[in-house]
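Missing here is one protein chain; the remaining ones are kept as they sit in the complex.
Let's turn to chain A:
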Amino acid sequence: MSAPEPVHPLAGVARGRHGAAGDAPLRVSFPARDIVQVMVRRGQDAALAAAMRTAFGIDAPGPGHTASGSGVTAIWIQPGQWLLTAPRTTEGALAVRAAEAFSTCAAVADQSHGRTTIAVSGASAREALSRGCRIDLHPRAFGPGRAASTPIAQIGCLVHQTDAAPSFELTVFSTLAEPFLHWLLEAGAPFGVEIA
């Protein structure tokens, strides 16, 4: 029997156009992601780095950075901790892979349901995000492959820039994804928001 698909926290959000009309709207989507929190054991940093390289082809990124391997991205989130993210496959698949890879050097917690990723792209993305994001997203200060955690609209948010368009992935607690999206729709309203 094929496993039933989980309900996405933003499943109820109306797709299509929000806010102002215009040619260059903010493009927003909710990519389904497997997300795993990896927490290094005391003194196991080198072993973890080796395991991440072997299992995922990723050099563990340092503070403020991300690194991608074959289909998996590691995002540094705090000292000794990373989020691994990948397009969703089957329930718990990434967590199982990670638990095997890091069995002796790190603790692993599946957060695929606990975190929700909102992808934002467009020429106005930086300006819209500046309505709540205190992080400097200017190309000289930030850029593709960079990530930072910061409160936006009173909600803890992991901001990860994925390309120079610019495109960002914003990862928040799933139970706060809806009010976060409402903030984003308000911040993006002057430019228009297109939800795919």
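Note that in this section a residue touches a chain if its C-beta (ideal position, glycine included) is under 8 Å from a C-beta of that chain, and two chains touch if they have at least 3 such contacts; residues count from 1.
Here, contacts and distances are computed from a predicted model.
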Its UniProt record identifies the chain omitted here, from "Sarcosine oxidase subunit alpha family protein", "Branched-chain amino acid ABC transporter permease", "Sigma factor AlgU negative regulatory protein" or "Cytochrome bc1 complex cytochrome b subunit", as "Sarcosine oxidase subunit alpha family protein"
Which residue from A:Ile58, A:Val120, A:Leu158 or A:Ala187 sits in contact with the chain not drawn here?
-> A:Ala187
Which residues does chain A use to touch the chain missing from this display?
-> 1, 3-9, 12, 19-20, 37, 39-43, 80-81, 91-92, 106-107, 109-115, 130-134, 136, 138, 140-141, 153-155, 173-176, 178-180, 182-183, 186-187, 189-190
